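Following: one structure in structure tokens, then a few remarks.
A single protein chain has been removed from this complex, and every other one stays in its place.
Let's turn to subunit A:
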Amino acid sequence: MRAFAALYAALDETTRTSEKVAAIRAYLAAVPPEDAAWAVYFLIGRKPRQAVSTRKLRTWVSEAAGVSEWLFDECHEAVGDLAETAALLLPPPTRTTTLPLHRWVADRLLPLAGKDEAAQKTDLRAAWDELDRGERLVFHKLITGAFRVGVSQRLVIAALAELGELAPATVAHRLMGAWQPSAAQYRSLVAAESDQPTTSRPYPFLLAHPLEGDPAELGPRDAWQAEWKFDGIRAQLVRRGGQLFVWSRGEELIGERFPELAPIAGRLPEGTVLDGEILPWKDGDILSFAELQRRIGRKICRARSSPRSPSPSSPSTCSRRPAATSASAPSASAGRSSSNCWPRWSATSCACRPSSTPPPGSSSASCARTAAPATSRA
């Protein structure tokens, strides 16, 4: 618990991405795999269900700290964070703990939810007497279901990828779906070989760059085609193994947030990868980006509850890549194939891309990088 609280503090204290990744990596390398498994679980945003209500925490902390509840509220207002307020108010512990994170989770944290109030209170008092301020903060966040730390899943993946000398996409893939933290699970997460299939893996996203020089540098005009650029969320739809995987630019699987995309799976030929923008769509019109933003923060959207903004994907690049030939397949027919596989393709603004593999010598053209995933992918 101490090491995990120290990691939490370290992540909280630095604003630099590289330092956050280094802190996660150092922690994961230092602790037993059981602890590492739980840490990864919490860091990527999964959490145990709330065991203790914030109201009860407030009451019990006020009691233990000898302050009136109005004074607790004043403090809460000053601090802005309930778990932190409680950690600061409680009297110092009389003991320390060396119990590792996974034991805290299994023995002290998970059982809390099933206990009655009196037993919960007894357990909390015992925990407070063993945990220092930093540890209490983390403990309070975990028991109230409020654990969040200022790192994106991408950083956790980066740390794991460094540790296992793996491609980030491999780690991202291994983190998906339902899994239970355990030593074995963590070991397979960072293992060089995994028996998990690679079906879902996206291609590297190819990004647009502003053209620095003269447009003439792009070469002959007929080597290019203009294409609409939409204000949506960049994503890849991977249709393989009879499944559909939706990846964000940050290489997170975001399909759960866009359940409207699931029906597409059946309509795309096996082996198709669409790289484009997810757009909210209604009655033949593209809705505002704000509609999409509401989805971004969520982990799961039920299709039933979100019919207001169906989100067809509008491919800016689209190529069908049978697995065996994908590495060499040119994207020459991208425009055509995309309209074939997604008929309701419509447009609001415009961007450039080459209509075929750029001629030799024109590889510095910025738009070319946007356009040709198949050719630039080795």
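Heads up, the rule we're going with is that contacts are C-beta pairs under 8 Å (C-beta built on N, C-alpha and C of every residue); 3 or more make two chains touch, one makes a residue touch a chain; residues count from 1.
In this section, contacts and distances are computed from a predicted model.
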Protein that the absent chain corresponds to, by UniProt name, given "Amino acid ABC transporter permease", "Succinate dehydrogenase / fumarate reductase iron-sulfur subunit", "FeS assembly protein SufD" or "Ligase-associated DNA damage response exonuclease": "Ligase-associated DNA damage response exonuclease"
Absent-chain contact - pick from A:67, A:223 or A:287: A:67
Listed residues A:26, A:146, A:163 or A:223, member touching the removed chain: A:146
Contact with the hidden chain (one of A:130, A:252, A:275 or A:291): A:252
For subunit A, residues in touch with the removed chain: 12-18, 65, 67-68, 70-71, 74-75, 77-81, 84-85, 88-89, 141, 146, 148-154, 207, 233-234, 248-250, 252, 254, 296-297
